[in-house]
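In what follows, a structure is listed as structure tokens, so that the remarks can point back to it.
Missing here: one protein chain of the complex. Every other protein chain is in place.
On to chain A.
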Amino acid sequence: MKTNNNKAGRIILEVVLVILSLLFLYPLFLTIINSLKSFSEVMTDVIALPKHLALSNYSYVWKFINYPRLFLNNFIITGLGLLGIVFISSIAAYKLARTKSRLSGIIYFLCIMPMLIPFQSIMLTVLQTAKNLNLSESTWGLGLLYWGFGAPLAVFIYHGFVKGIPTEIDESATIDGASSFRLFFSVIFPLLKSVTTTIVIIDVMWIWNDFLLPLLMVNGSPDTKTLTLAAYTFVGQYTSDWQYAMTAMVMAVLPSIIVFIFLQKYIVKGVVAGAVKG
């Protein structure tokens, strides 16, 4: 009797949770269906399904914001940013974790301390520094800038992980005559695979969607914009053309959703690992 009760309770609970999650995602559903409507249809009834699929919204926005170009920009910025963050942070964290000296302690502290500095506290002067270094108004420059912004968390996570790798591994490789770079890339780095995945996932979600830094850095020309930035300016120009606005939203968001669907398991794991270590 008791187990029956339990079973019925579970089924009810499950149904309630599924309904709750559908309600939770309802705003996204509304976004998608309204991106497929004409202006007048959006204005008369938002919650109705589209009567005729207005796919022209998509081709209009695609051309207007030069979607392929923006997509490429996002790709370059994120890719360049990630490569740099992983490279400079992993080598530094490895050396810092293996060297027991006061200098090493100080450098480690200097590396992770910026995690406490809010971006808004330095945004003006970051922009100035970037201008002085000729990094502003350029896709590649923005990607490079992310190296420094992503490094503190990455160094922190790598450092914690390297401490768990036995030093005997280093010693035996050194006896075999490997140089320290060789040792790092052929022995240590492969051992860091799981933590690298975590860092890549956290940083992809962050850099791909970042808004304020691109707004300050690459907002000047339509050719250097990112997807989020373009969606932002687009809506600013077409405040009342909601059908185009919703189309731009869907197009800006779609790559993230597709990636999420395929890498769901790793993303969730990465977030957990990153948060627990961070």
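Structural remarks
Going forward, a contact is a pair of C-beta atoms (placed from the backbone, for glycine too) under 8 Å apart; a residue touches a chain by one contact, two chains touch by 3 or more; residues count from 1.
Note that in this section contacts and distances are computed from a predicted model.
One subunit of the complex is not drawn; among "LemA family protein", "Chemotaxis phosphatase CheX-like domain-containing protein", "Translational regulator CsrA" or "ABC transporter permease", its UniProt record names it "ABC transporter permease".
Among the residues A:N57, A:N73 or A:S89, only A:S89 touches the chain that is left out of the figure. Within the complete assembly, residues 10, 13-14, 17-18, 21-22, 24-25, 27-28, 30-31, 34, 42-43, 45-48, 84, 87-89, 91-92, 94-96, 99, 104, 107, 110-111, 114, 116-126, 128-129, 133, 145, 147-149, 151-152, 155, 180, 184, 205, 209-212, 216, 228, 231-232, 235, 242, 245-246, 249, 252-253, 256-257, 260, 264, 267-268, 271-272, 275-276, 278 of chain A touch the chain that is not shown.
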